[in-house]
Structures are given as structure tokens and as C-alpha cells.
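Here the structure is laid out as C-alpha cells; the discussion comes afterwards.
Note that one protein chain is taken out, while the other chains of the complex remain in position.
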Amino acid sequence: MNPTRHSDFRTRVRRSFDNQKAMALLGAELTRINHGSVEIELPFDEKLTQQHGFLHSGVIAAALDAAGTYAAYSMLDPEASILTIEFKVNLMSPGRGERFLFRGEVTKPGSTIIVSDGRGYAITPDGPAKLIASMTGTMMVIRGREDIAG
Amino acid sequence: MNPTRHSDFRTRVRRSFDNQKAMALLGAELTRINHGSVEIELPFDEKLTQQHGFLHSGVIAAALDAAGTYAAYSMLDPEASILTIEFKVNLMSPGRGERFLFRGEVTKPGSTIIVSDGRGYAITPDGPAKLIASMTGTMMVIRGREDIAG
Amino acid sequence: MNPTRHSDFRTRVRRSFDNQKAMALLGAELTRINHGSVEIELPFDEKLTQQHGFLHSGVIAAALDAAGTYAAYSMLDPEASILTIEFKVNLMSPGRGERFLFRGEVTKPGSTIIVSDGRGYAITPDGPAKLIASMTGTMMVIRGREDIAG
Partner (left out) sequence: MNPTRHSDFRTRVRRSFDNQKAMALLGAELTRINHGSVEIELPFDEKLTQQHGFLHSGVIAAALDAAGTYAAYSMLDPEASILTIEFKVNLMSPGRGERFLFRGEVTKPGSTIIVSDGRGYAITPDGPAKLIASMTGTMMVIRGREDIAG
């Protein structure tokens, strides 16, 4: 048995994600939860755009940060919670597509600090997924604070 | 006369901001436009929260990136447009407050690459503004592309 | 009396800086220590260059990280030490000059996480200092580890 793999991590990730009201506002769905890796998908919607009609960088950042945060959260014991300290996003291609996929993965687990990396892809019906963004985020594990739980 | 100050920069910034549909979705307002510096304000709304009820980091990133981008855009000639290449956000305190203020300022103007810095503050009725986040963003000036104008 | 200002912070910063053998290798000097702000200077030397003859970005990063780290360290109690978790550097102009000045300042103090910002300037005899780089760094306060002290 892997002592760092807590049997209910999928349930806890999904419950916490469902508490992120911003994800519902953006239309983001949690489509895959593995131990240390999470995927979020988002259909294109005109209300999510920047001035040229592409997906707004803040929407990309929100989805990548959530994917990276829940990748980290999936590896925590049930008593711990998590806060993002900082993240960096590179925007590589304009956010054009019918649907977007954001994958977050833990690069460096830790008991205090966790580092996740993420990638965002635009998905179109007639071609391969296109890399549109990457992220590196640093998270802090939080314990014993009632206002930061789950 | 400052040759780099184009008389209608406030009009152009406001028009472009109004084209960012994501800003309307978040309830963000453009409250100050100076040459090289822009402020965006956002009332707290439960639909913008992460799992602990704080303002979502992606919302903070969206507002800071927009403030930094329009600070840069305010210094451009009318033929040029702008794209964010990358940004980094540090989240310093939980996003709790009645209202939030995001200020973006150009740190390094340029004809190809512009660097902006930004800060985000939580505003409460009974205390000083509290620094909740900082950003550094790198923008590229775009010319002669029909799909990236304005 | 400011309880967070420890009377010997200048001595401790200087002693720790003198233990950074890499600073000696680069010819970096600690020229100013305030509470929450530190300056490091570096004369240009051909052995510090990249392929075009400018100051190497790694040298700039080393000096900015040290300035930001010691700005944070100057605010700590004598029992605590500090490690850099991550930093981001923007290189704004080629590192040309006779001498370089790097200033680090604490943007957000904290008992666990400290954020510092830094700026680097090229200094020439016949003109104003030129901004060549900026940095944002995140540091973690370390306590009770014998291998990470001072």
C-alpha cells in the first residue's frame, strides 16, 4: 500500500473543485483525477474572451492554477488543505478552439511546498490538440486553519 | 509635446477593454487610465470564489493581466496592438474584502517588448487597503495582423 | 521599539553574505543594508559575460536573488534562516556598464513566506543609471534545521 495515496482522494478533489464557484462561472469541468495529475476541460464561450475574441489569459490562468492545485491536493492527507503561493503562465498561441484541455501535474511533492506544472491545449474537431499555454505553480500545504480547509 | 503620447489613448484603452467580454463576466470596471498606468476595480461576488470563499486566483490574474496590458496599450500608437507573452502572479494574502483594486504600470516601455508590473489590493470599509497580489507581465507589440488589432 | 527589528541585523546579514562564496567569485559587494532592503554592487568584469559581451543573466539573477534574500533575512529573528523557493527575472536591457547595482526590497513580510522584489541597474560614468532587470522572489523561513542556519 502506498501510504501517501489516500483512498478517497478523488472524492475530496471533486468536492473541493465543486466549491470553486469561479469554475462554474467559467463553465469548467473536472474530467480526470489521478494521484498527482488532474485535467480540467472548458468549452469555448464568447463571454470568456479578451479583446481579439481569444480565450482570456485570466481564464487560462484560472483553469491551469486549478488543475495544478488539485494535482497537488490529490496527494495530500485528508486533514491538509492547500493555497497557491504563486504561478507563472506562458501564453504560446492565441486561445482559439472549440474546447480547451488543461492538465496539471505535480513535479515536486512535499510536506510544506509542492510544485506543479501545467499545460493548456486548444482542441478543434479537425486537427491535433494545440499547445496554447504552460504554467508552473508553487503551493503551500496548510494545516490547522479553520478558514482554509477542504 | 510628448511624441509617444497619443491624444486618444484613453478612448482606445476603454474601447478595447469594453471588448474584453471576460471583464464584464467578472464584473470588472476600468476606473482610471493614465499614460502608462491603469486601474481596474472589482466588487466581491460569491461567484468569483475558490474553495475557501476567497477571490479566485484566476480572477486576480485576469484583472492584473488586463491592468498591465492596458497600461502598456496606453503608450502605443493607434496602429499597434498588444499580446501578453507571459505573466507571474504572487498571491500574498487571501482575497477577502468588499472590493478589489488592481493597478498596472509600465516598468519598461519598448517598441517590441513591454514589461508591466501590477499590484492587487483588497478594500474594506474600516481599514487600509491590503496588498493581496503582485504581478509582472511581458507583452509583445503586434503590428499588421488583422486578427490582432485594437 | 519595533519588535521585529533585531538590533544586530546588519551584522547577521553581512556574516551570511560573506559565507556566500559565489558572491566573492562574482566580485559582488554588499554596499547597503537596511531593515527590509539590501543593495549589492558589482563591477563589470569580462569573465562574467555571455556570448555578446554583456553581463550574464545568471550573474544578474545571482545578485538579484542575493539582494532579495538578504532583504528578507534582515527582518528575521536571529534563530531563523531562509531559503529561496523560486524567483522570476525579467531582463530589460543588455547588461552593459562599468558597474551594476542590485537592490532587493521586501514586498510582503511573513512568518513562513516572504516575497521580495528587486531591480538591477547599469551604471556608467556619464549618464543616469539604466534599469536592466527586475526580479520577484519567494522565500521560505526555515527554523530548527542545523544544515540551514545563518
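Every chain is named by a letter (A, B and C) in the order it is written, and numbering of its residues begins at 1.
Just so it is clear, a contact is a pair of C-beta atoms (placed from the backbone, for glycine too) under 8 Å apart; a residue touches a chain by one contact, two chains touch by 3 or more.
None of the values given here were measured: they were computed from a predicted structure.
Asks: Given that one chain is not shown, which residue among B:A80, B:I113 or B:L131 touches it?
Replies: B:I113
Asks: Sort through C:L30, C:L48 or C:A122 and give me the one touching the missing partner chain.
Replies: Hidden-chain contact among the options goes to C:L48.
Asks: Go through chain C and note every residue touching the omitted chain.
Replies: 16-17, 19-22, 24-26, 46-52, 56-59, 61-63, 65-66, 81, 83-91, 94, 147-150
Asks: What residue numbers in chain B mark contact with the hidden partner chain?
Replies: 85-86, 88, 112-113, 136, 138, 140
Asks: Pick out the residues on chain A that sit against the missing chain.
Replies: Listed in rising order, the touching residues are 88, 90, 92-93, 107-108, 115, 117, 131, 134, 136, 138.
The definition used in the following text is that only the chains that are shown with their structure count from here on.
Asks: Among the chains, which one keeps its Cα centre farthest from the Cα centre of chain C?
Replies: Of all the other chains, the one whose centre lies farthest from chain C is A.
Asks: Roughly how many whole angstrom separate the Cα centroids of chain A and chain B?
Replies: Chain centroid spacing, chain A to chain B, equals 22 Å.
Asks: As a quick test, compute the distance in whole Å between the mean CA positions of chain B and chain C.
Replies: Their C-alpha centroids are separated by 28 Å.
Asks: What are the residues of chain B that contact at least two other chains?
Replies: 88, 90
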